[in-house]
Structures are given as structure tokens and as C-alpha cells.
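One protein chain omitted, others in place.
Chain IDs A and B follow the sequence of writing; residue 1 opens each chain.
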Amino acid sequence: MEFEEIVHRCFRCGYCKFTEDYQDFNCPSYAKFGLDTYAAGGRMWLINAWLNNEIKTSEHYAEILYSCVTCGNCEKHCVFTFRDDLLNIFEAAKAELVSEGLIPPPVRDYFKAIKVNGNPYKEPQDERGKWAEGTDIQLYSDQEYLFYVGDVGSYDERGKKMAKSVGRLLTEAGLSIGILGNEEKSDGNDVKALGEKWLFEQLAKDNIDIFKKKGVKKIITLDPHAFNAFAQEYPKLGGNFEVWHYTQILSMLIREKKIPPLSEYKVKVTYHDPCYLGRHNGVYSAPRGVLKGIPGIEVIEMNRNRENAFCCGGGGGNFFTDILGVGEESPSRIRVREALDTGAEVLAVACPLCAKMLDDAVKAEGVEERITVRDVADIIITAM
Amino acid sequence: MYRLKFDENVCVTCPTSDCLFKCQYIDVDRDTAHNEMMKIIKGEGSFVLRDCVTCYACEEYCKRGNHPFYLITERREEKGMLTASRAITNQWINMCAPQGKYRVGEVKEKALSCCFIGELRQMARGKLFEGIRSSYVLGAEFFCEVVYLHFAKTSIIKERLPKVIENISQLGIKQLICMHDECYGSFTSLAPAFGIEVPFEPIHYLEYLYDRLQELKSEIKPLNIKVAYQRPCSSRLSLDKYHFVGDILALIGAELVEREYQGENALCCGEIIRMTDRDEVANDVQKRNIDDMVESGAEYCVFNCPYCQMALSEKVSKRGIKPIHIIDLCKMAIGEKKINKGGEKNERYL
Partner (left out) sequence: MSDIYKSLVEIAGEGHVSTQTEELYFYARDPGLMPTHKPDYVVAPKTTEEVQKIVKLANKEKIPIVPMGAGMALTGLIIPLKGGIVIDMKRMRKIVGVNEKARHAIVEGGTSQGALKAYLERNYPNLRHSIPDAPPTVTIAANVAIHGQGRLAQQYGFNSDMVSGLEVVLPTGELCKIGSCSMSPDWFSKGPTLPDLSGLFLGWLGTTGIITKLGLKLYPKKRMRDVEIFVTDREDLVPDILFNLTHTEMVEDINIWFQAKPIMFTGNHHITLYITGDRDEELEFKRKMVWDSLKEFRDRKDGGFMWVLPAMKPTFLDMPQKSITTFADVKKGGGFEYSGPIVLIEKYPMLARNLEEVANKYKLAYSGMARVIGRGHAMMFAIAFTFNRADPNMMERVKKAGHEGITFAFDHGGIPWKPTVEEQKMAMERMDPNTLKLMKMVKENLDPNGIMNPGNWEVN
């Protein structure tokens, strides 16, 4: 197994579970179950046992591995020099299960749907671009930027709303953007995180081909998962593009005054850092800058923010596989309660997966009257 | 065997005995200065051997090039006298011992020496070091060994310095830009004083910087700030290049404030004095030095030596003076920000 020479070095000390200042446990699967096996240290020791044949592949072993939401908190806070490879190790261990064919059914279904339908929703490929109907967003044809929407933005109700808001904002600001519409393919970020290396490489190569054929140089992503794939993984496969998340572009447009001056919008907002934008790619300031530029807005930070943000629980494929399940101790509900503690009325998001996870959690907590989940673009539009 | 090139007659006939007379830490008249020096030369006991704080200044005070400080150091070692405790002395001897953990870049005939100081490698970035940054050496194998003067261990210098010089010349280096002032002093003052040959040309980094700034003159925006300069002890060994400090500051529009403790009267950073167990002297030296900077209206304290910087940065900051290395000051003048190691992932996308 790749990285196997590192695995025995874990000390199961638990630094990986915490935020930087130790205020709380910050590993979503560990927060949910409270058993050490569901934290990074637990996975390391189990993978080591598996490598030494002390334990065999089992449903529970697979469940533990796939309950990791790949939020990267462990990589940030582990004190050992091998910390940067923790998620790589979990991915490699999952890849072993994939090659054995012993993966949880929801994971298997996810892969199948992507292979067969090109998206996890099993919706038709030729309806992928349907979300843009009724908007002024054009198909890509040599515009300056490709606006890449992704699976969730193309097919999920909440995601489509977000795609529309962002698309509208960018077009109204006069930005030269186009979408691939029905030609768009899944970016593969979560496929890779779930250990299906071969499928990911296929998707990546297909995407790189399409982008290159169409002369794409710059990409704006709706979804931080795609942002991560294009920025971190595609270059390794020959796909070198200038990649932006939409909040970074909004930040630029506001600076260049291409978005008209915003009216006052008196609201208390707290911003939730998406893991694939924040921890994995270091983008913290742009979305905050965009929000703080709205007159009258009050941006309050949750105790756990930036590198210490608590994941909504939608990463690592869990958005689709739902291995962490629901319940009071599910990460998204914990996060909503944390947002409520700030006194904020709006929980701002910059990721369609976060949007849906947190939206559902607000409903489950029964706090719709107190807090609303809205994406950054939507908040800007309100102030326009 | 390397021996100190010292001429007794030069001291015997010296009319001033400035070496000890001007010493900032020993209060003696010229006669006593002369007599104590004679004792030292003859290998007799002298309170000077006990009280010298190793600030190196007498190397400058002696206008006859007869290396009074090197002599004091030799005599101390001969008598088994330590400055710091045994434990601390051994710690430093071990700390800078070559262990095969060095770094060599794409070394050409002209190369940067970062001595054994990682901070110097960090600083060698940007336009000022364009074209030379990748040609560098760093590690104990390239360490100037001068610090052992503080510990009365010329034996370590004699043992290690020739090997360091060999390591450098073996790489084919003909011109070595010494980023550590002390290295320049080592190769141009210390080595020759002990008869150790230096087959390459040492270039002081301040001279290199000055020339480079001339090349980038059109990009210099005068800083219009008032600065105090923290003169390192090693500067007493690199006297011929001292003027570059003033030259550079003038070029970049940094006004060097007039203060009491400057030039020949400069006070060392004091931290070595503390390490040799003279904490009260160290506190006094640092207080007077920083008070002087404050009273003369300095906004910045400009450092030459990273160790002085480590010693005094926090202390000057507390008094409202910004600490900065002269290299970073030059970067400021040409509009470059201090670039930290690493940086945010995907910074290029921002």
C-alpha cells in the first residue's frame, strides 16, 4: 500500500482531533461517535493492524475508513512530520478496499452512478446544463473564464440556486464567462477521496482534454471540491489552468468596482469556511472581504474558524454516502448550534455541499426562525 | 601549527596603550593600561584576563594592528581560564561542530556564504540577490569559528578554520560574499593573524549590497526615516568595510541619527556578556544602548548581525523602535516586502 512505511509511526496522542487551541474536538467523525477508532489516530492504528494482518477487511473497518470527511483538521494539527500525508494514507487504505471490492454499498453506488450516468444523481447528462435556463449565462466559446459548476451545482436543488446566483452576479458584473453545460463532466475530487484512483484519473483526463480542446485557460469554480481538484490534482496529470473560486473573483470584481455599490444590508452574519477552500487551499480572506464590503453588515466569527473551522460533514463523499448519518451529534447540527451561539441570523456559505448540509441541519434543529443558510453570492445580490 | 602573529615590540613602544585605555569595560589610566598589557604579553596574571568581556573593540582601538584581543584570548586559554562556564563552552563547541549536515547550492566561482545561520539564507531573496541566491553554502562546515574568541578557545579556531577554508575553496569558490559580518572578519583578520591562508577573495555583503543598490538605483524610493545602527562586535574586525553602512543608509534615504554609542564608541549587543555570566554588565550595556537610541529619536534600529538582532529586537520594540536587518531595510527601499518562508498554499491564485 502506498505510504505504508509511515503508518506505524502514529502515536495515537490525539492532537489530530483538536483545534489548534484545543478548545474542542474538531474531527467530525470523532465528534459524532466518541470512539477513538473514528479519529485519525484510530484509523492509523487500524490500518497498521490491517497491514500486519492483525485485523481483516470488514464492513466495520470500511465504515470507519469511509466515515472520514477528509476535512484535513488532522493534517493541520498532528504534531508529527508525516502529518501532510494523513489523508493520503486514508485514501490509499480506501483504494485497497476498492481493489478488493469490499466497500460500503453507498460508496459503490456513488462510483457506479458516476461511471454510468456521469453524476451521482443518476440524472441524464443532457440535463446537466438545464439549471442555466432562464439566465443570461452563455455556453463556453472562448470567453475569458470557464465557469465550472460541478455535480451538486448542476443537479441539486440548493446547488442549482447557488449556481444561478453566482452565474448571475458574474455576468452582471460584465465578466466574460461561459459554461460547458451538458458537456460538463464530474471533477472527480470526491471520487479520488473515496479511493477510486482509476476512475478519478479517467475523469480528470477527460476534463483536461475538453478544457484544452476548448482553449480554456482560466476556470472559476462554484464548488470548492472542484477548486481543490483543479488546483491540486489536475496539474499532476498535465492540466495546468488558472483556477479561482467564485468568492475570489467576487473579491476582485468588488475591488475593481465592477459590481455596483451595494446598499446597506443590516444583518448579522457568520461565515463557515468550506474545508476545500479554507484548510486545503488557504483561501480565508477573500470570502470575508466580500461580506465585509457590504454596508451595515456585521460579520461575527464562530469560535472555530479558518484553519480551525469545523467541517459540515459533507466531505469525503459523505454528502452522497451519508455514512455519518443524522442525529444530534452529526457534524452539521453541531456546526449550526455553533453558528447560533454567535447570535448571527445568517450562516454564510461558499460551497453548495455545505449549503445543503447546513440547511438540512437547521431544519433538523428546528431553528429556521433564528438562522438561515445563504451563500455569499446570494447575500451580495440582496445588497445590490 | 598555527601561531598568533604578534610582535611584542609593537606593544612595548606603543605611546597610547589605547587597547586597554579606551576599553569601555575596564577603567584604567594609560600607565596601568601599558603595565597590564606587558603582564599579558609575558604570560603573567592580569585582572584584564578576568574582566575582559570579549567585545572585540580593542582590535579597532589598536591602530598598530597588533591584535590585542586575540592575544588576550590566547593567554586565557593558555592559563585554562574560561569566560563562560564549562558547560556552556562545551555546548557551543558541540553546537557548531561539523556533522555532515550542510547545504550547498549550485555553487559557482562567486558564492554567498550564509555561515551557519539559517536566517541569512532566508534573507538572500528578491532582486538584491538575483542571480546569486542559488550559489550558496550554509552549515557548520562553512562556519567562521569567530565565536570561539568569546569562549577563549583559539584552539578550536586553529583546528576548525583551516578545514572550513578548505571546504570553501574545494568547491571552486574564488569570491565569497560573506553575509555574516563575522565571516568577513574571520577571513580577513582572524585567519591571517594566525597564519592561516585564505585562497579566495572575501567580499563583505555590505559592499555587495551597495554595488547592487547602485545597479537598482532607479528603483530606490528614499525611506525618509531615522535610524540607529547596532554595530556588531565583529565589525571591529572588518574596519575597511565599515563605511558601507553609512554609504548604504545614505543611498536609501535613511538618516543615521547622531548618538553617543556609535562608531568607535559603539556598544555591543550585550548578549555574549550575559552568557559569560556578567548579567549585570549586560543589562547595563543594553539599557544604555537602547536609551541612547530612544533619546536620539531613532524610529528603527538597523542590525548587521542576526545574533545582535535576536538579542535586541524585543527590547527595542518595547521602547517603540522597530528592529530591522539592513538587508530588509534595503528591500523596503526598493519596494520589496519581506518574503517569509513558505506562504499560503495557492497564494498564486489570489
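Operating definition for what follows: a contact is a pair of C-beta atoms (placed from the backbone, for glycine too) under 8 Å apart; a residue touches a chain by one contact, two chains touch by 3 or more.
It should be emphasised that the depicted structure is a prediction, and the values quoted were computed from it without experimental measurement.
> Of the residues B:Glu77, B:Glu271, B:Asp291 or B:Glu336, which one touches the chain left out of the display?
B:Glu271
> Decide which residue listed in A:His60, A:Lys112 or A:Lys363 touches the omitted chain of the complex.
For the chain that is not drawn, the touching residue is A:His60.
> Contact with the hidden chain only, please: which chain A residues?
Interface residues of chain A facing the absent chain: 8-15, 17-19, 21-24, 32-37, 42, 45-46, 49, 54-56, 58, 60-61, 64, 79-81, 303, 325, 327, 329.
> If you put the missing chain back, which residues of chain B would it touch?
Interface with the chain not displayed, on the chain B side: 82, 84-88, 90-91, 94-95, 97, 99, 271, 274-277, 279, 310, 313-314, 318.
The working rule: only the chains that are shown with their structure count from here on.
> What is the distance, in whole Å, between the centres of chain A and chain B, each centre taken as the mean of its C-alpha atoms?
52
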